[in-house]
Structures are given as C-alpha cells and as structure tokens.
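Just one protein chain is left out here, and the rest sit where they should.
Right after this comes subunit A.
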Amino acid sequence: IIDPYVPPEGDARLTSLSKDGLKQKMEKLKQSAASQLAHHKGEPITGLEQLCCEHRLRELEGRRLQVCPGCVKGFLGKDSVKDLDFNKQKLHSLVTERCYPDMVRGNRYKTIRWSFVESLEPPRVVHLRCDSMVNKDNLYGQVTVRMHTRQVLAIYDRFGRLMYGGEQTPKDVLEYVVFERYLVNPYGTWRMHGKIVPEWAPPKDPIIKTVMIPAPALEPSQEYE
C-alpha cells in the first residue's frame, strides 16, 4: 500500500468543534493536498476524476460487498456445501495478489459465514494515491474508502464447531478499505488491496477456545516466579 492513510484518532467519535476535531481537520487538509496532487497525476490517464462521484462510490461499495461473499464462498471447505465452492479465479479477480494470501491463509479447511446487514454511514473516499511501479508507465491508483457497516461473521473449524463470532450478533465495523486499480488498462477493475487498521481500533473479540501459552524455559536451579 503506497503511503498508508493514517485515520484520525476517534474518527467516528469527535465533532469538529472540539480542539481534537480541529487538529483532525488540519491533518485531513494536509492529506487531501497530497490527494489532490495524485488526482491530477492520474487524471490524464483514466477515471480517477470520476471517483468522487457518488455512483462510483456505490460501485466501490458494491465491489466490497461482492468481494466478501466471494470470499465466503471461496472459503467453504470442499465437502461442506456443494453449491458454494472455492472459486480461486473469481477471488483473484476481486482481490489483488497482495491481499489474497492475507485472506486465504489458514482457511482451507474451515467454513466462514459472512453476511452484510446494513450500512450505517455512506462510504466516503478518504485518500487517493497514484503511483508507478517498476517502469514509469505502470500506473496504479489506490483509493482508501471509509466504511461504517454492520456485519455478521462466524468461523467454523473442520468439524463444524464454532470458532469465532456468532451468526446471530451483528457487529458494527468501521474500516478503511484500500482498493487498487491498474490504470493503464482501460478494462481494469477496482480490486480490494488491503485494510488499514488504526491503532486506536477497539480490540477484537477473543476466540472461543482457551489457548496455552508455554512458560519460559527454566534451568533446573531456577524456580518459576
């Protein structure tokens, strides 16, 4: 991810009237200046100028919604449900190569059920970057979208036992999703590139099972304190 966006502290919580809110605004302006530069850089090539339109945003949100059920379908184990099979090709078309292993690792023999309940705020484009890799002509555009949504996630292990989350409890999720597109290709699509997890994010729920942390190795003369 080129120049990751640093989401301001307490994004969903502060108003613009308090001191912290003003600081946030200053940082936002600074960052948006850089974004404007990127905007101009990308303009002659393709559709970055259309990004700020609403319909594009909705398209991106739709993409995100497509990606996650795509992933869900992807992650179901071979034998669990017949019609939802792991479709590597579709997943690759929705997610970039950098994001793919992050998503898929450790999931081969697990069942993941993910569903989108509703969107609490309309998604906003927060950050724009446009950069070239390797050659000067290889232009990639990266967009960070801030989404506040309600989702349901449940992960089951190989034997069908619940490992994480629950299907009945929707959770409010504020996330910053980065989408990337290969701008040179006129038929390129916006694919999910990664997520930015801010440091002030609330801690995730603990997993259901208990895990043993091995004690530090002691010499025979020492005692554990």
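Keep in mind that, in the parts below, a contact is a pair of C-beta atoms (placed from the backbone, for glycine too) under 8 Å apart; a residue touches a chain by one contact, two chains touch by 3 or more; residues count from 1.
Quick note on the criterion: contacts and distances are computed from a predicted model.
A chain of this complex does not appear here, and its UniProt-recorded name among "Hemoglobin subunit beta-1-like", "Syntaxin-18", "Dynein light chain roadblock" or "Large ribosomal subunit protein uL22m" is "Large ribosomal subunit protein uL22m".
By the touch criterion stated above, the residues of subunit A touching the omitted chain are 76-81, 98, 100-101, 104-106, 108-111, 113, 154, 156-163, 209-210, 212.
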